[in-house]
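Take a look at this one; I'll ask things after.
Note that this complex is displayed minus one protein chain, with the remaining chains in position.
Our next item is chain A:
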Amino acid sequence: MVFDELLILTLNENKKNKDWSKDALSLTTQLLSTHPDIINPEFYTIWNYRRNILINGIFPISSSEEINELLNNDLAMTTKALKVHPKVYWIWNHRRWCLEHIPESSNSSNTQEWRLSTWEKELFIVERMLDADSRNFLAWDYRRYILSSMPVRRSERAELAYTTKKIEANFSNFSAWHQRTKVLSSLWASGEVDRVSSLQKEFELVQNAMFTLPEDQSAWLYHRWLIGSGDDKSILEREIKVIQTLLDEQPDSKWCMDSMVTYKLMLLNNHLPRGTRESIDITNQCLTLLAQLEELDPMRCQRYRDIGGCKVDELSSLKPSLTR
């Protein structure tokens, strides 16, 4: 292990003296990048100092071409560091700072070209980072930042396709399902994709995942997003039937039962008048499921009791003899 105390002392001294020279810059490079596996990339003060040297000392004496090159060098340097430290916030943060400082060229088509190529490269790098760890939330956050700041906005349909690819590679990748909720919401809001017709396809995708990995939370969470607050009675009834089919195959599936209770309660609260035979039957079905869940998932039994307790009270207020 190497720890260069002298280098740090020199850097601290230079920083105090507001030394914004090229020599000072190369000392920060030495600390932050010569040994990315040894020297600490979390030394945020040195990142700050590096940015101050660039802004106050180097940029003012550089052409925009040179500034662009300096920033691209920093991006390349941090790419190396990210490979060793994919979860260090300061590194991602420095990349973002670089992008925000890409200069305007005197020739406007140059500027556009710099930006296009830099953002394309960033998108490529962040995809490699997500190939290495598909749940790295810093990489996902960076990806969203890149997409929202691209010089020429990419179609959101392309991002939808990206999430499909990630989900199909691994149904358990909740980060990709999450991204899908954001992209689809936006596509629906802009009218680029028709909500009603795409919803059907989404249910098919998620059912495929639920039937393949019924114990995995990711798909069930996404299914719950699709259901939303359960305003559409026919969708609720249809999905309850689908889940019943899966439950018949997998009688011990906790997620089947938990979702079933949630959706049946939505049906009761949103669509059925209280006190009717049908609503009393459904309430009793929920209570049976909740009792099964208490047995099956004892860690969370109190939650099932709390939900059931409210329903029992409601039933008793209707007709005491109907409670279980």
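Note that in this section a contact is a pair of C-beta atoms (placed from the backbone, for glycine too) under 8 Å apart; a residue touches a chain by one contact, two chains touch by 3 or more; residues count from 1.
We take it that contacts and distances are computed from a predicted model.
Asks: Can you tell which of "Multifunctional methyltransferase subunit trm112", "Bacterial surface antigen (D15) domain-containing protein", "Geranylgeranyl transferase type-2 subunit beta" or "Trafficking protein particle complex subunit" UniProt lists for the chain that's not drawn?
Replies: Options "Multifunctional methyltransferase subunit trm112", "Bacterial surface antigen (D15) domain-containing protein", "Geranylgeranyl transferase type-2 subunit beta" or "Trafficking protein particle complex subunit" considered; the missing chain's recorded name is "Geranylgeranyl transferase type-2 subunit beta".
Asks: In the whole complex, not just what's shown, which of A:Ser218, A:Ser253 or A:Thr283 touches the removed chain?
Replies: In the complete complex, the chain left out is touched by residue A:Ser218.
Asks: Per the definition of touch given earlier, which of A:Glu42, A:Glu104 or A:Asp231 contacts the omitted chain?
Replies: Touches the omitted chain: A:Glu42.
Asks: Which candidate, A:Thr28, A:Thr118 or A:Ser175, sits in contact with the chain we can't see?
Replies: Only one of A:Thr28, A:Thr118 or A:Ser175 touches the chain omitted from view, namely A:Ser175.
Asks: Under the stated touch rule, tell me which residues of chain A contact the chain that is not displayed.
Replies: Output for chain A: 1, 3, 5, 8, 12, 15-16, 40, 42-45, 47-48, 51, 89, 93, 96-97, 135, 137, 140-141, 144, 172, 174-175, 178-179, 181-182, 216-218, 221, 224-225, 228, 298-300, 302-303, 306.
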